Each structure stands twice: as C-alpha cells, then as structure tokens.
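Only a single protein chain was left out; the remaining protein chains are all shown in position.
The letters A and B name the chains in turn, as written, and every chain counts its residues from 1.
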Amino acid sequence: MNGRAGFTALVTIALATAIAFLTLPVLAIFLDSRPGALVSSLGEESAREALWLSLRTTALALAIILAVGTPAAYLLATRSFPGRALLLTLVELPLVLPPAVAGIALLAAVGPSGILGGALDALHIRLALETAGVVVALTFVASPFYLRQAQAAFASVDRTLLDASRTLGASEARTFLRVMIPSALPGLAAGAALALGRALGEFGATLMFAGSFQGITQTVPLAIYDRFATDFDAALALSGVLVAVSLGILVSVKLVLGAEALDGAAR
Amino acid sequence: MNDALRKCSARFEDADVRLSFAGSDELAAQIRQGIEPDVYAAANTALPEALRKEALLGKPVRFASNKLVVALPAGSRIGSIRDLARKGVTLAIGSASVPIGAYTRKALSRLPHRMSGAILANVRSNEPDVKGVVGKLTQGAVDAGFVYESDVQAARGPLRSLPLPPKLQPAVVYAAGVVKGAREPERARRYLNGLLAGGCRDALTAAGFGPPR
Partner (left out) sequence: MLRASARSRIGALELDASLEVAEGECLALAGPSGAGKTSVLRVVAGLLRPERGLVSCGDRIWLDTETGRDVPPEGRRCGYLFQEYALFPHLSAWQNVAYALGKGRRDDRRREACELLERFGLEQLADARPRTLSGGERQRVALARALARRPDVLLLDEPLSALDARTRASSSRELAAVLRQAQAPALLVTHDFAEAAQLGDRVAILDAGRVVQEGTPSELASVPGSAFVADFTGAVVLTGVARAGEDGLTVVDLGGGESIVSTDPGLGAVGASVHPWEITIERGGPGGVHGSALNRLAAEVTSVTQIGNRVRLGLAGAQPLAAEVTRASASGLGLSEGARVTATWKAAATRLVSL
C-alpha cells in the first residue's frame, strides 16, 4: 500500500511541476503588466496594425494550408506508391528546421537572389518585404504541422466506412466529402490548431525573408521584439493580447468540436 | 565588432572572457531585468549613461567610434544621398528603438524636410539590428541601407559604402562600463583598459573602428 501511495504521489508531483512550468510564464505576462495596459496598448496604432496584420496573414496562410494540404494528405494517406515514405519525410522536414534555417531556405529559393528569384521578378511577383512574403513564410513553417496530423487522421479512418459509402452509390469524391472528412475531423482540427499556433507565433523566418515594417510585414511577434528593449510594458501588453487571441481561437475550436462529441454522447 | 572582440578577448591573459552579443538595447534590457554580466558595451553613449543614472552601471568609458554610411550593393547606380529620395528606391534601416536606427534618423533629420520625408517614405523595413539591414542588402531585397562603416568592411566584398556629408554624420561612439554587482570588478576594469590601449584596441582599429572621440 505504501508503494502504491508513493507512486501516486510521484506522478502527481510530476504533473504539478509540469503545469506550473508551463503556465507560470504565461500567467506572469498578465500579472506583471498594469491592468489597463492590455487594453490601452490596443489604442496604439502600431499595435493594432500588427495585430490586424498577424490575423490576416495567419488566416490566409491557414486557408492555403487547408485547401492544398487536405487533398495532399488524403493522397498520402490512402494510396501507396513508390517513394511514399520519402515524400512523408520531406513534408515533415520544415517541422524540425529552426526558424532561422527556414528563413535562409526561403531566401535561397524565392528570395530576390534565390533560385526562382529571377522568374518571380519577371512575373512581377514581389515577396520580400511584402505582405505576400509573410504569408509565404507562415505557410512554409506551419504546413507540416497540419499535413502530419491530417495524414494520420485520414489513415486511421476505418476503410470499411469508405467501402460502404461506395456501395451506397457515392463516388470517391463524394465519399471524401461526406465520410472521410467528417470521420477525420477531430484530427484535422487538431492539425489546423497546431498550424495556426505556429503561424501566429512565427518570427525568425518572417524577419529574415519579409523584413519588418509596420502595417506591411511587422506581425505581432516582430512588434513585441521591437518594443521589448525600450518599452517592456508595451511588449508585455502586446504579448498579453496575443495570448488572449490565441486562447480565444483554441477555445472556440474546442467548443465547436466538443459540442459535436457531446451531442453524440448524450444520445 | 563581434569578430574583433572575440579574437582579442581570447588573448586576454587575466581571465577567461565570455562574450554575449546582441543588440545594445536588448542587452540593456537584460541588465535592467537583473542579469549581471561584468562588462557592458554599447553602440552609443546614451544607453550606458541611462544605466549609470539607474545605478546599474559604473562610469562609462568611450572606447571606439564608427561612421554611419549608406551601404549599396556592388553594381548600384546610386551616387548620392539625393538619389535615395527618388521614387521607386527601396531602403532598409534600423528600427527607431535600436542605436543604428536612432543614428540614421538623427542623420536624416539634418536634411531638408522634404528630402528626409521622401527618403523615409522609401524605407521598406525597420530591422531590429544592423545585421538585418546588411542581410537585406546582400540578399538584394533593397537598393540601399544605413549601416556602420565597419559592417561594410566586415561584409568583405558585396557591399560598397557611400560616405555621408560631414554635416549629416552623427557621432557614433561606443561606450562601456563595469556593471554594478559584477563578480569580478577588478578584472573587468582591466578589460576595459585593454579596450582603450591594448590588444583589443589594435583589433578594433584593424576592423575599421575609429578611436574614441
């Protein structure tokens, strides 16, 4: 009995430590700043512009990731073809790249002096120092988070459900929309949430590739960095705003999905 | 400066020197938050002075100077400051909250109002440190940028500098001091002296930094 109580105590302490370690820094943001600071910081034009820019670019990046990543993950999950394992590793690669390396990679590929730089220039497509460049950077670093989860979610859907759908008269496309996606939805949503979080917090690659200019390329993380040395309180306030927005998005996603699960369980 | 100091500090006989590099403002912020290195060196005199007033730093000593220049990619057709005000020219400068950005804006403020306005309107990026400005230049993302002369030298090739007319040139002075609460104040003091007249002084000169003014 003593051993059992000891084990329980140990794992409880571990959990308590983990929770404290993870939540204290986040709480400190709010505890360290003056109460009105969060709201008043939103009154600053640069803060508002940074927030609006972050939200627009993240939303656009996420839209691209979902639109292109969902069918791609479906193909990866449901078909076997030579080189599939290699392809899976390749799409996961940006996951393990440090943001700085991601920035270098983007510059080398689509930067002004990059491999495709000349071609983009000829097409009058400017990415560096433009909002479009921010979207490119966010999409690059965040898409593996979604692809990985989506691929796993699709792969774990019961194949007989798909077979059943086909025998009931639904084409492959209709089966994808009416059975595959609803069945994989929790996994897809988790992947999207991860990608969203990563994009919202992206800093290094964005700075190197797109630069930092208020309203055009200075997202919230860049704005925080710009402030923290000279006006720590302003940095705290903006950090608090970002945490609040991220939390809001996370909670609403959980509520929408949770409502689904709750609805089924109650019956 | 990083490379020069790294090399000469390795030769400092009195102690093992651990160098931590970052933007001057960032390092000052760290000291304000309670982090205590033995020596703090900044790219201006304002930050060390401010820390001294806050009783966080001993009396600062000026140990080097630098020049603000306009850096251009090798094949650039820009020939003068006036060219920077032309429509379609893109620039990268430091953010207002970092020394390089402050120096740049100070220099521009000495120009006629319309010209400085036009130049600032051409700015496409406010970088958090001078490395970022240099990076945008070497990448070919902008046509010109305001950096230190020593940075052009450090880039070793791809950039050339356009010197500023003397009346625009701000005084870029580096100052350093012993941090209050340092664990090795004596050795720190000796290190500072080395910056003024010793192995490190020579290294700084070789790297393109002027004498303290």
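Observations on the model:
Note that in this section a contact is a pair of C-beta atoms (placed from the backbone, for glycine too) under 8 Å apart; a residue touches a chain by one contact, two chains touch by 3 or more.
Small disclaimer: the values here were computed from a predicted structure and weren't measured.
By the touch rule given at the top, the unshown chain touches A in the complete complex. Although one chain is not drawn, the whole complex shows that of A:170, A:194 or A:253 it is A:170 that touches it.
Although one chain is not drawn, the whole complex shows that of A:179, A:192 or A:210 it is A:179 that touches it.
The omitted chain makes contact with chain A at the following residues, 158, 160-161, 163-172, 178-179, 182-183, 185, 264, 267.
Going forward, only the chains that are shown with their structure count from here on.
Averaged C-alpha coordinates put the centre of chain A at 36 Å from the centre of chain B. Here chain A touches chain B in the complex through residues 107, 111-113, 117, 128-129, 207-208, 211-214, 216-218, 222, 225-232, going by the rule given at the top. Only residues 23, 25-26, 28-29, 32-33, 90, 92, 95, 97-98, 123-128, 132, 135-136, 139-142 of chain B touch chain A when the two sit together in their complex.
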